[in-house]
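For this depiction, one protein chain was excluded, whereas all remaining protein chains were kept in their positions.
Coming up: subunit A.
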Amino acid sequence: MKIMVAIKRVVDYAVKIRVKPDKTGVVTQNVKMSMNPFCEIALEEALRIREAGLASEVVAVSMGSSHSVDTLRTGLAMGADRGIHVEYSASLYPLSVAKILRKLIEIEKPGLLILGKQAIDDDCNQTGQMIAGLLNWPQATFASKVVLDKEKQVATVDREVDDGIETVCLNLPAVITTDLRLNQPRYATLPNIMKAKSKPIKKFTPEELNVEIKSDLEIVQVTEPPKRKAGVIVSSVDELFDKLKHEANVI
């Protein structure tokens, strides 16, 4: 079985972002970019499944500008066997990403597609669910544990839901999106980074895949959230208690 993993290049999670003065978006020039943390977890899970002998190959896919190739290389250095890059310079919304993924899945025919539960830039939390819907595959979102049964061709997945953990069982092929607690992603070692340079990356454009990118959303503006007024540092528990009781009236 082949596993496909979708990875996204985003502004590094530790960067304090700045909104552009013209309100068209967020400054991404000269800002540290990294693989989306949830995508790292997705890739790690695929690698572990392969290492357990339950999958033969892990294919990493990324879409976006030519810089996305760097992110793919990181994925290859972690251990993915090969990469696919779909080049598109403008921003892609989840619906388009899902449509491109559908085409790639028709070509590659993986038995499992793993994605992060959300990208930390747009915070959409949509792509996995949408591709599952387009393919009519079952989905398990927010996974914190995945157990594959190769014989029965099913995946049993623990999902992090609002009030605890829910367990579902899916027939393969299926779509899984990862939550933070699924695993601890590995670091790419230097020898593996070197090796990754010779791993193949296939290139496509949306036109070649016959996917029409049309968007039904437009960004009107991006603004900073309202600032909170400055707070005070109190010197003792007594003062804190007093302020909460008589100034803020919350206890």
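Note that a contact is a pair of C-beta atoms (placed from the backbone, for glycine too) under 8 Å apart; a residue touches a chain by one contact, two chains touch by 3 or more; residues count from 1.
Just so it is clear, contacts and distances are computed from a predicted model.
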{"item": "Name under which UniProt lists the unshown chain, selected from \"Electron transfer flavoprotein subunit alpha\", \"Hemoglobin linker chain\", \"Palmitoyltransferase\" or \"3-methyl-2-oxobutanoate dehydrogenase (2-methylpropanoyl-transferring)\"", "value": "\"Electron transfer flavoprotein subunit alpha\""}
{"item": "Residue of A:100, A:131 or A:211 in touch with the missing chain, whole complex considered", "value": "A:131"}
{"item": "Absent chain, residues of subunit A that touch it", "value": "11, 13-14, 16-17, 19, 26, 38, 93-95, 98, 117-118, 120-134, 137-142, 144, 156, 159-171, 174, 179-181, 215-226, 228-229, 231-238, 240-241, 243-244, 248, 250-251"}
